[in-house]
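Here we show just some of the chains, and they stay where they sit in the whole.
Chain lettering (A, B and C) follows the sequence in which the chains are written, and residue indices restart at 1 in each chain.
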C-alpha cells in the first residue's frame, strides 16, 4: 500500500526541464542585465545596481502587500494614495511633535512613525470590512478608497502642497547607509566618515542604503508569511476557491480584513520611508507607482483570478521593471520609444513564461 | 554668458524634464538641443511619465550611474528632489535647475546652495501676471474660475496661487468662485466647466493653469453659447493655444520661455565644466510674454510660441 | 408519524434534531418544513429525486446556508451556525457533492485546510508543518485505497475519483461527531466504493452517526439503518431499512406513493 504512494521513477518530471522552469524568470532578468551591461555605459556597476534596488524599495513594499491581495483574488487600487496619505500624516505629525518632545528626534520620530503606520492602516481596515463583510467587489471598494485616501491626503496636508519636513537629521536617516568605505579612511558603520582634507568625496562607497534594508527585511517577512504560515496558506485557499475555503472553516471575512490591512500597512511603511528619504509628506507620493506595483506582481506569475503567485515572483517582476527603466535611461533611448520598449519587454517577459509552460506541459 | 565654441570637449549633459510629452518641456528640449549642438556637447534628455518625484529620482540615479558631467533638471518637487540631487552633486555632477527649483530657489542664501543656478520664471509670479491680465480683460470686476490640472503639481499649483493673489489684490471686485482639477484631461475640464457655468451663469473669466484646462473650458463656454461673455486665460503657449487664441476660443495666453531655459541651462553647464564660474548667475529669471489677439503677430509673441518643430 | 419512534434508542439523546426547517431561494422553496432526527451510531440515508432538496438540507445543517425558518438542535442544544466554521467546530464534518476543494492546493493542504498543524521555529514563529501533513495524508488515503501519483500536485490535476477521495479523506481524518456525506461514492472505482461503505460501518460502530445521500439504492440498503425520503423540498417518508423495499422507496421518491 505504501508502495503505491512511492513514486515510480518514470513518473517524476524530468529534472532538467524542471530546473529550467524554476530559474526561467531569473534567466530573463539575467538576459536583461547582460543586455544593458553591454549597451549601457555605467550600467553594470555596484553603485548602479544598488541604486536600482534602492529606488525600487518603495514600489516593492507596495507590491508585497499587493501580492497577498492578488493571490486572494482581490486587488488594491488604493495603495498608492494610502502611501501618500501615510506620508502626509508622518510629515504633519513629525512636524507637530518635534520641539514639543524631549530627546530631539529620538522620541518624536518613532512616535510619529507609529502614528503614521497606524493611521495609514485604516484605509485597509475599511477596505477589508467592505470587501470581507459587506461583499463589495475589491475593485470598487479600493477604487472608492483611492478617492477617499487621495482627498484626505490633500486635506491633511493643508491644501495640496506637500508638507516639508525641515528638522535636520530626518533626511540623514532616509538617505543613510549601513556601511561606508573610503580608501583613505576604511570602513565606517552607519555614519559617513569625516574625510581627511586630501580625500575625494566621490571615492566614498556607500553600502546598503536604508530604504533597501527596510525593503529586504519586509520581503523576507512577507516571503515567510506567504509560504510558511497558516496565514499564507489561507490566502491561497481564499483566492483559489473562496467558497471551498469558507466551507473548510477558514474565517474568510477576518482573513480578508487582515489582507487589506497588511497591504495598507506596507503601503504606509513605504509612505514613511518616502518622508525619511525625501523629507516631504506628499499626497501624490505613491500613486504613480501603483500600476507598476500591480504589474510587477502579475509579471511575477500571479493571476488576477487568484490562487497563484509567489513573493519571489513579485521580486523578479519588480526587478525586471526597474532594470528596464534604469537601463533605457542609461542607454539614452528616446523617451517616447521608452514607453514602447517597456511595454514590449513586459509582454515578452510573460510570453517567455508562457512558452516555458508549454514546453513543460506537453 | 560666454560661448564655448564648437568642438570644445565631449561633455555629456543630461536634461531631466518634469514630465515626458509636455509641449512646454519639448520646447525646452529643443532649446537645449540647439545649444548643445552649437557647443559640441552630448545632451541626453529624459523625464518621468508623470509629474512625480518618486518617478524622477530613479532617472537621476541612472544618469549618476552613467556618470554624466552635468544634470539640468526641472525638479518635480522642491523638497523631495533635494536629497537625490545632493547625492548627484556629491558625486561631482554639476546640477542646474530649470523651470522649477529646489529649496526656495535662492541658491545663495536659501537652505539649498549646491545647484549652480535656477533658470526659470517664477510660476507664482506668472500666475499673478496671468490673473492680472484676465482681470483686466473682464473689466476689473466679476467672477473668476480656475481650472487646475493634477493636485499637488507644484508648477500649476503655484500658478493657481499667483492668480489667487491677483484676485485678492482687487479687494472684492473680483471673486473666485472655485477651483477644480481636471487631471490633465480636456474632456474632464469641459465637463467641470459646464457644471460651473450652471452654478455661476454670470461667470466672467476662467484661468486655465495649462492647455487642458483652458481648452476644455473653452469647449464648455462655446456649448453654453457664452463666447465673449466669459474670458479665458491660458497659461503656456503651445501652438494649439495660439490657434485657440486666433479662433476666439481663448483670450489671453501667457508664455514662458522654455527654449531659453534649456539653452541657458546647457550654456551654464558647459561654462561650469570649463571652470568658467564667473559667467554663471545663481538666478536667471526668464520672464513672460503675454499674448493677446492684438499682439499675436508681433515677432516677440511669435518667438514665444512653443513649437513642435 | 412520530419520528422518535423510528430512532434507535428512546433513552439516548439525539445527536441532531432538525425541526420544521425551511430554506428558500428567491421564490423557490428548496427545503419545505423538513424535520429529522439522527441518533448516535445511526446511519440515516437521505433519498430523493434530482432537485429534491437533499443537498440544500445538509448545507443548512453544516452551516453553509442560513435557514429561513425552523430550528436546529445539535447534541441537545439549539444551534445557529453563522458559518461552516462553527459547524466544523462542533464536530460536524461534511463531504459536499461539489467537493469544495481548493483546486490550486495539493491534497495535504486541502485535507488540513483551516486546521493546519504548526510547529514552532526559534521558539516564537509558528510555521506550517508540511512534513506531518504529507505523512498523515498518505495514511488516510491508504485507508481509502486510492493511488495518487504525486501528492504535491494541485488538486486541479487529479482525476475525478482522486479528488472525490481527497474530499472524503478530509472529512474522515477529523474526529467527527456527525458525518454528512453527499454522494460520496459518485466518482469512485468499484473497490473504493466498498472501502467507503466499510468506513461508514466503522463510524457507526464507533457511535458516530452518518447522514448518507446516495442515488445508489444498493449502497443505501447496504449500510443505512433508516432512510428519509424527500420530494420537491418536502419530506415524504421515513422508513427503517429493514422494513422497506427498493420499490417502495422509489415510489415515494417519484411521488407515486405517499407516506
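In this section, a contact is a pair of C-beta atoms (placed from the backbone, for glycine too) under 8 Å apart; a residue touches a chain by one contact, two chains touch by 3 or more.
Just so it is clear, the model here is predicted, and its values are computed rather than measured.
Per the structure file, chain copy numbers for the whole complex are A x2, B x1, C x2.
The rule is simple: only the chains that are shown with their structure count from here on.
The centroid of the Cα atoms in chain B and the matching centroid in chain C are 71 Å apart.
For this pair, chain A with chain B, the centres built from the Cα atoms lie 33 Å apart.
The distance from the centre of chain A to the centre of chain C, each centre being the mean of the chain's C-alpha atoms, comes to 44 Å. Of all the residues in chain A, the ones that touch chain B in their complex are 40-43, 45, 47-48, 51-52, 54-56, 58, 154, 160-162, 164-166, 171, 174-175, 201-202, 274, 277-280, 282-289, 322, 325-326, 329-330, 332, 335-336, 338-339. Listed in rising order, the residues of chain C touching chain A in the complex are 62, 64, 83-85, 88-89, 94, 96, 99-105, 109-110, 113-116, 118, 125-128, 138, 141-142, 145, 147-151, 170.
By the touch criterion stated above, chain B contacts chain A in their complex at residues 20-21, 44-55, 57-59, 61-67, 77-83, 87, 90-92, 111, 150-154, 157.
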